[in-house]
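Complex shown without one protein chain; remaining protein chains in place.
Right after this comes chain A.
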Amino acid sequence: MDQIHAMYFETKATRGFLTLLRYRWAVLAMTFVMIGMMARYIPTLQRDTSSDAFMQPDSPALIYKEKMESVFGLTDPLVIAIVSQDPKGVFFPEALSLVETLTKQVERIPYIDPDRVTSLATENNITGTEEGIVTDPFFDKNAERFTAPVGTQARANEIRNAINQFPLLQGSLVSRDGKATIIAAELLDEDSGTAAYEAFLAIVENADLPENIALHVAGEGAVSGYLSVYIDRDARKLNPMAGLIITFVLLLAFFSLRAAVLPNLIVFATVSGSFGMMAASETSFYVITNGLVVNLIGIAVADSIHIISEYYRLLRANPDLDKKRLVAMSMSAMWRPITLTSITTVAGFLALAFSSVMPPVYYFGLFGALGVFLAWVYSMTLLPCAMLVWPTKRLPYPFKHKESSKPSSNLAEKLMTALGRTVLNRPKTVVAISALLTTVVIVGSSLVVVDEARIESFKSTEAIFQADKAINQTMDGVYNLDVMIDSHVSEGLFNPQTLRDIEALQHFMETLPGVNGTTSVVDYVKQLHKAVQGGQPEYYRIPDNEALIGQLFFLYGASADPTDFEEEVDYDYQRALIRAQVDNDRYINNKIVVPALEEWIRNNLNRDDLTATVTGRVTVNYYWIQGIDQATLASITISFIAVATVAMCVFRSLTLGAIAAVPVGLAVLFVYGIMGFLGIPLGVGTSMFAAIAIGLSIDFAIHTLDKIREITHQFGFDNTALLTLFPSTGRALLFNFMAVAGGFGVLATSDVPPLIKFGSLVAIAVTVAFVASMTLLPALIMLIKPNALKPTFETEQAYALSN
């Protein structure tokens, strides 16, 4: 069969590549200049690990949240939780003293605003007496309402009793069961989250802990800060590992230094080009962009594997030809399938880009497509020139003849031939088994659910993950579900009916799953009302008198820093924020809570003079994951149609296009089936796999069909002739598959669970696509015998004569 390639000897393509090789030094120089020009931007790449980055900047949910944060001066806090296993909870002298010490240390962290640290050590107990209002710092030795000395169990008991009378602090500052309390701090500059998180960790590590006390550091400020470091650390581990694995596959395939070095050169050129362009276009490096590096490594190496395989096979068949011609002939044989597969992979990436509403996914698709294009350009130009200037022309071990009469002899070739024989002899069995498996995975696919929780971007062994869990179990919750109330007029919040509506809304919010507490200005009004009325419990209610409400607001304002109240009401007392603390951020929960709240507001807050908008972290996350929920099917459909259409155009046949799409469809279905059976939810990482897998999987089908067509055009649907598919293209595809699956498989060792899932799923999809292309696809061809593959008249005659 190798002799077939001699046909290309004088083709236009060969002549074209010979011309290119004549100018090899110029081509090399130009490409290296190009690589250098693109790579120089890489150091300017900006990282953006915020979860808001996943929303379109103009999406209503995000705009409302940003508006709310601006109106109410909100920042994402860092939190230390002090969690106790002691029967007395945190109310014993050593624990309270720890709170005080840690608070002082936190106040001295340079990135923290010392005036914006909140803990039992900074807050006041506000009580009403017959005479008036007493404001006592909990830890003040001269406190009026605390009689026991600071540092005694009696004082700790007094503090516990005081908090039991102070609903505003319950669940937010101290857990309702008294087992935990927090120290919350605001950053002076939100960009210093990472450094502040590390400073917090240092404080916690050096703390002298009483028995039964554990400390945890968490909070959205910590998560965003640490995620960026975490992702970076992961990338530094993953990317070299992907490079190593691929080099290992190359060495295994070729036993040749050239075949290990040159594809790595293409990988370097592709990756630096894509990320250089990313930096130059000021596109951020998002959490998921890490997956793209490994992705491009796998893709860039695949083209080289096919070209170098072809080169060695030609060299084995034509040992006397000069190197330049051999390289030109290899390129001439491979440019078509490589171009076709590049087009289909680009189509897959672009389909991902244009079907996604999330900017990180959009850019993943866009720069993925750019990377595939660059890999194609470099494989068509840089690779042949580099192969030619490589000093040796040695035929590596796997391609050497053991016996001159038997052309194929290496293990991979033998394995693939054995597989081919089995498939070609029993095509019906292959199709039947495939049909059965397909039915099973369709059942599995129906079990897939959409879910995502950002904290699961960290491994469950990470301190931050455990902190999140511990705090959400003991406190009311670290996730916020907010409603912004707008009364449309200045001082509109003094209206008692408005406050009563807010109160009713809070009561409803507290019935929602995951919501353990709510806070609004109404709580302050009630607390102050009780305080000015001598602390009588029956006054813990909204006053009926509008003037009194106004004066209570004034009293609160006069007793605090001028911006202290801004987290609850705006400057004109026109807008108020109602904040619910939710103990989890799972989409499964969010999709119950957010629509229920929106419906309640529609039905119960139907006033012309009042607007209520549901917002906050929980709402934003609900809307962006809902985007995945709705966009995934569209994304898969678009990608599938895109690659199938390209395949149909390539082969100029509807049947062949449809057959090419079969391994792709199976790959996606299998992965969904596995996800369904294993209970892996569809989230950010997992939703992207399908479009990428489609773009990669089609390559196997195209290489296979291209080769089959070449064979059948000459020899018809002959088993013996078709068997040559397996040691030639089949072998190259085996190593192509190993490189791609290995590259994505590396992601399984990541510390970022979404990347683990993404990598593993793509690896599984590629495996299915490879196996299906090598089994089901030839079996289908044997059974269907499509017209487009039938021999042309001349070759048919020749074939008939030769038999």
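Note that a contact is a pair of C-beta atoms (placed from the backbone, for glycine too) under 8 Å apart; a residue touches a chain by one contact, two chains touch by 3 or more; residues count from 1.
Assume contacts and distances are computed from a predicted model.
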Missing chain, UniProt name, options "Outer membrane lipoprotein-sorting protein", "Alcohol dehydrogenase catalytic domain-containing protein", "Ferredoxin" or "Regulatory LuxR family protein": which is it? "Outer membrane lipoprotein-sorting protein"
Looking beyond the chains shown, say which of A:132, A:240 or A:319 touches the absent one. A:132
Filtering A:436, A:558 or A:678 for touch with the omitted chain leaves A:558
Among A:280, A:395, A:433 or A:532, the residue in touch with the chain that has been omitted: A:532
Of the residues A:169, A:548 or A:650, I need the one that contacts the missing chain. A:548
Which listed residue (A:92, A:465, A:494 or A:758) would be found touching the missing chain in the intact complex? A:494
List the residues of chain A that touch the chain left out of this view. 73, 107-110, 112-115, 131-136, 142, 144, 188, 491, 494, 532-533, 543, 545, 547-548, 550-552, 554-555, 557-564, 566, 571-572
